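All protein chains but one are shown at their positions in the complex.
A and B are the chain letters, set down in written order, and residue numbers restart from 1 in every chain.
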Amino acid sequence: MVNEWLPVFIFMIIMSVVVFVILAGTAFIGPKRPNPVKLSPYECGVEPVGEPRTRFSIKFYMIAMLFIIFDLEVIFFYPWAVVFKRFLSGSSFILIEMLIFVGILLVGYVYAWKKGALEWQ
Amino acid sequence: MDLIIPQINFSAIAPALTVMITAVVVLLIGLFFQKVQRELLAIVGIIGLIVSLGELGRMWGKDITGFGGMVGNDNFTIAFQMIFIIAAFLAALLSLNRIEDEYVSYGEFYGLLLFALSGIIVMVQGLNLLIVFLGLEILSISLYILTGFRKMRADSIEAALKYFLLGAFSTGFLLYGIALIYGTTGSFSFKGISSYVNANGFTNVLFVAGIILFLVGLAFKAAFVPFHQWTPDVYQGAPTPIAAFMSVGAKGAAFAVLIRLFVSVAAFSTREWTIAIWVLALLTMTIGNVVAIVQQNIKRMLAYSSIAHAGYILVGVLAGNEMGRSAVLFYLMAYTFMNLGAFGVVSYLGISHKVENLRIESYRGIGYKYPFAALAMAVFMFSLAGVPPTAGFIGKFYLFSAALKAGFVWLVILSVLNAVISAYYYLRVVVAMYMQEPEEGKVFELPAASWGVGLALLLAVLGVLYMGIFPSSLMQLFQKTAELISML
Partner (left out) sequence: MLEWIWLVPLFPLIGVIINGLFGRYLGHKIVGILGSTMIGLSFITVSIIFVDLLKLPPEHRFFTKTLYDWIVAGNFTAQISFLVDPLSVVMMLVVTGVSFVIHIYSIGYMHGDKGYSRFFTYLNLFVFAMLLLITADNFLMMFVGWEGVGLCSYLLIGFWYGDNYNAYAGRKAFVVNRIGDFGFLLGIFFIVVTFHSVNFQEVFGAAAAKYTIGAPIITVITSLLFVGAMGKSAQIPLYVWLPDAMAGPTPVSALIHAATMVTAGVYMVARANVLYTLSPISMALIAVIGVATAFFAATMGMTQFDIKRMLAYSTISQLGYMFVGVGVGAFAAGIFHLMTHAFFKALLFMGAGSIMHAMSNSTDMRMMGGLKKKMPITYWTFLMATLAISGIPGFSGFFSKDEILWQSLAGAYGNFWIWLVGVITAGLTAFYMFRAVYMTFHGELRAKKEIAEHVHEAPSTMTVPLLILGVLAVIGGYIGIPKILGGSNPFEHFLDPVFEKSLEIRHAAGLVPHISGESARVLELPLMGLTFVIVLVGIGFAYLMYLKRPELPGIWTKKINYVYQLVFNKYYVDEIYETLIVNPMAAISESFLWKFVDVKIIDGFINGTGNVVRGTGRVVRKWQTGFVQNYALSFVIGVVILVFYIVFM
């Protein structure tokens, strides 16, 4: 198994070397005559203004996370609903299982609520 | 399309379920009764742990499997789980220390500790890579949060973020490894991997890469060199009881999976794998020990020491025989007592956020001021150094004998040398405590130890001494597990 893969590794090494050489080459050889215009980031002709990092309220993230969690819950309901009827005839376990699942999510929901994650203040 | 309902056997996961339910209960109690004492939360958690211990005892010797062979409880697994439950038990007691007052919400603290434990249990039980992964994630995410639990402290948050980033990084490797393994073998189960290797060996490069990536993911959790660097930073920043739990729990879980993999795939005993693990073990213990010598902060020293101990345990894994496996269990048990104990003393002596009391220098002269804490610390240090008649000595003797039996003469010689070197930095603590005057103007007053810390330290000391003086009953128990390890 060694020989057949050897070219791949040689290729990887050469590739790394080439990339390094090109980057180093431009850094060393290229003429450097900076001016303010050249140094400013290119942004479709629009003058870049302001802090690049705008701060968002953490509450957006909270809501987004909660949304994802409960959204997944709903997604899980779909395949369950599809097979629900066939299984129920065998045993009621499928119903209990979903109740457990919803119960766990409910605990999470109560927790989030009680902790004030849903309040926008 | 014919659907088969998998055989649902809740009794197979009863311990994990118990721990999880307890976690939820603790979380809710903490949520609804804000004024409740944290002692009560700890006690509820501990009751849950004891119940799950009982369940494990009931399952002993029965080889209960469930969920279509996804999880299994042979004695080997059960022994591992018991060790982790004891570790969580001690960590819960230790967190009752007054200085750990900084945590704002204890419900979450104990809840997450229990969730982490349940993750470990799932991981150890798993006979299937996906279950292992599931357990690993439950464990990791809980630990990320717990590491950053001292929200007001920058180093705690730094540690949590580092741990999270690197943890996610390593999980990526692990998952990629699982994917490659599945792609080449068509199976997630250890059994499937085993039969694949028996048929094909390690000829497929993609499969080999998958195995390596999977192992690297585990190596990160167990902190083998060179995947170890998060350890000191994280241990230093994490709340001390959590660092203690991590050093046993996360490490031990990785070892459990590692051993399962090695046992199921006999071809790992081929020469190149053996050499690789040989080097890994030696590197891990040597770097851990040598770097520990120059540490000034006791938590960092214990972190490097835990790296070194992972190296010793890896020697037992490498031995690959039944003796080696029971020695790993024995050592892990011993390590639980001595390391949690040592961290416990550190936590007790760490007083408050006002005076950072983690420098080894600041332990000077406490031998006479706090004789019981110092005596306990001395016992743990000697045990970690492997001085008889402590658990650490018997454990090392057992591990190295197993390795010798398997023929690893040079590795054993180097390991013993390592143990000898390690004594130097463990002794530094003892010397500071008993042979040096307290620092000028740095005499510190501690509040009386809470009952939880006292109990935990007492249990740990008794455990270390019991396992050192009467080790044979536990050894025989573990030997039974090693003989019965079944791939189901």
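Keep in mind that, in the parts below, a contact is a pair of C-beta atoms (placed from the backbone, for glycine too) under 8 Å apart; a residue touches a chain by one contact, two chains touch by 3 or more.
All figures in this text were calculated on a predicted structure; none of them were measured in a lab.
Across B:I141, B:A423 or B:A449, the single residue that touches the chain missing here is B:A423. Residue-wise, the contact with the chain that is not shown comes from B:I293, picked out of B:I47, B:L130, B:I293 or B:L462. Residue in contact with the omitted chain (choice from B:V71, B:L358 or B:V429): B:L358. By the touch rule set out above, chain B reaches the unshown chain at residues 153-155, 157-158, 161-162, 165-166, 169-170, 173, 202, 205, 208-209, 212-213, 215-216, 219-220, 225-227, 229-230, 232-233, 236-237, 272-273, 275-276, 287, 290-291, 293-297, 300, 322-323, 326-327, 356, 358-359, 365, 382, 387-389, 393-394, 397-398, 400-402, 404-405, 409, 412-413, 416-417, 420, 423-424, 427, 431, 434-437, 469-472, 475-476, 479.
In the analysis below, only the chains that are shown with their structure count from here on.
On chain A, the positions that touch chain B within their shared complex are 1, 5, 83, 86-87, 90-91, 93, 104, 107, 110-111, 114-115.
Of all the residues in chain B, the ones that touch chain A in their complex are 3, 5, 8, 24, 27-28, 31-32, 203-205, 208.
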